[in-house]
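Before I ask anything, here is the structure I am working with.
All protein chains but one are shown in place.
Order as written gives the chain letters A and B; numbering starts at 1 within each chain.
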Amino acid sequence: MHMADALLSPPISAIMTAVSAGALGYSAIKMKKEGESALDESADRKIPVMGVMGAFVFAAQMINFTIPATGSSGHIGGGILLAAMLGPCGAFLTLAVVLTIQCLFFADGGLLALGGNIFNMGFFACFVAYPLIFKPIAKGGLDAKRAGAASVAAAVAGLELGAFSVVLETLASGITELPFATFVTLMLPIHLAIGIVEGIITAGVLCFVMQARPELLDFSGLGPAPDGEREGSMSFQKTLAVLLVLAALAGGGLSLYASAYPDGLEWSMEKTAGTAELERSGGAYEIAADIQKTTAFMPDYDFKSAEEGASLGASAAGIAGGAITLGLACAVGAVISASKKRGRKNAAA
Amino acid sequence: MPQPDFGFSGATLGLKALELLAEGDTVIHRLHPFVKLMTTIVYVVVVISFGRYEIAALMPFFFYPAILMPLSETPCAAISKRLLPALPFALFGGLSNIFFDRTPMVIMAGMAVSGGVVSFVSIMIKTTLSVSAILLLVSTTGIVSLSRQLAALGIPDAIILQFTLTYRYLSVLAEEAGTMYDCYMLRSSDSRGIRMKDMGTFVGVLLLRGIDRAGRVYAAMKCRGFACSLPTHDSARAFDICYLFIVCGTIILLRCFT
Partner (left out) sequence: MLHVKNLSVTYPDGHKALSDVTFTLHDGERVALIGANGAGKSSLIRAIMGLLPISDGEVAVDGISLSKRTARDIRRMVGVVFQNPDDQLFMTRVYDDVAFGPRNMGLSEDAVAERVNSALAQLDISRLKDRMSDRLSVGEKRMAGIASVLSMSPGALLLDEPSSSLDPRARRILITTLRSLPQAALIATHDLDLVKRLCTRVIVLQDGMLSAEGNSDDILFDEKKLEQFGL
């Protein structure tokens, strides 16, 4: 689900970065407050746990599992597991850090796309699926069945929202030509399968931790937790989640507006509308077309403008010029490298 | 035979290799981290901002990695090897263009090249350029300098601390996971990896061990005076500022005049 830089337009990247930065700032402040109000020792204990949970999710994402009956494989996202152990804010921070490290050191997901990736993979799981789905189900005692139901439902919801958001962001950027319907029918089922497996694994881990070290868990589903206090914080979280979802939707609408290439979605719809295949999935198409109609500022489909084609050079000459430039770049690199080597040899002699 | 443990040790080895590269001592390594961070961001933004049928105009941007790589003595293989995992998603998005955008755009050697192929090539080039730029930033700056720089830019301490610790614990956890995986495999009758029914316990045990281990590592760090605030960097030198203006200026000029 990691988006690359080349598929997102700068305006979309900027908006997503701003949204994620806001959520991160909020989480950091909240964590800090929590740390200050808690006793010195317990706050201190949370720091290594957060770090190791991040590393853990990182490592867990490297274990691929086979998705039953599909023949393909996937890996867990870890958002729900993190939230259940660290609370939404801690989980969001941790996931953001994991994604940053993946981006910087493993080239997994782009740097400009980082905001979008954090939002897609962190926000929905931590601030939507966990407080609104996992917690209500897990409330009032957590046995294996309940843990399973809560984890699967939350993991699926988080992943599907994230996957849908990937589709929206990519199409709003207008760099890929993938039609909306095709993209959605590709993304959603596969993430449904991944979500179910992730939910089962999450439940397994949570059940284990519950037996071995219940004090490590965040949620109130166990034993005599101070109920009134928890209830209060829960409703606060609900309000917050609703507000953030609204903000996100507003941001999404804005991003369609602000996109430098609003043609992607329109174009793919025009294209696909002509084919018989899409008429079957008319529902999704119509909804998308409605969103498009109300938000797009370029109503015409005149996307492939003359300038765009022309800038390529539209001829063999353009391509030759490009090849020469590329060759020149490599040559310069080789010359620098050679002169460096010679310099080192001289220094050694 | 699937070997998840290879994934762990491979990943940590990769991290270590990048970290060792970052310890080099070249003109690029000595640049102020802020300067490197800014030029990388400007470069990536500019590369990404080109239109989707743009290929020729992107070519000059190959100069950036081509010059930086030898100057920083980063082996080409170190970058290209890490480029590979970045490509699948772009490939997926890009390939679809070939299928869905069939309008002929360029006539080359008597063959019509569709707009889809052109935009596909453009996407792949952009991915290659932006990913190499990011990898070059990391392989010449290193995690410690980078996180200090992030702290200096006002990113909250909590996030920076998290960043450093997650990075540190990766190898700790990989080690535990590797040992546990070996023990599991030696005693399991089939060699097809961890069974689904054992996954919860396996991952759970790994987690608890990791947490305990991390607690001890953190204690050892605190005993040696670690207080999560990082000392700040020296201020930028004239050379750094020149580099910043020249490189960013060139990149932006290239964007304006192509």
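The working rule: a residue touches a chain if its C-beta (ideal position, glycine included) is under 8 Å from a C-beta of that chain, and two chains touch if they have at least 3 such contacts.
If you're wondering where the values come from, they're calculated on a predicted model, not measured in any experiment.
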The one of B:A78, B:M221, B:A236 or B:L254 in touch with the missing chain is B:M221
Per the touch rule stated above, chain B touches the missing chain via residues 16, 19-20, 23, 168, 171-172, 175, 213, 216-217, 219-227, 231
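We take it that only the chains that are shown with their structure count from here on.
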In the complex, the residues of chain A that touch chain B are 2-10, 13, 24-25, 28-29, 31-32, 35, 45, 47-56, 58-60, 62-65, 93-94, 96-98, 100-101, 103-108, 110-112, 170, 174-179, 182, 200-201, 203-205, 207-209, 212-213, 216, 260-261, 268, 271, 304, 308-309, 311-316, 318-319, 321-323, 325-326, 328-330, 332-334, 336-337, 340
In their shared complex, chain A is touched by residues of chain B numbered 2, 4, 7-8, 11, 14-15, 18, 40-41, 44-45, 47-49, 51-60, 62-63, 65-67, 69-71, 73, 82-83, 85-86, 89-90, 93-94, 96-97, 99-101, 103, 105-109, 115-116, 118-119, 123-124, 126-127, 130-131, 134-135, 137-138, 146, 156, 158-159, 161-163, 165-170, 172-174, 177, 194, 196, 199-201, 203-208, 210-211, 213-215, 217-218, 228
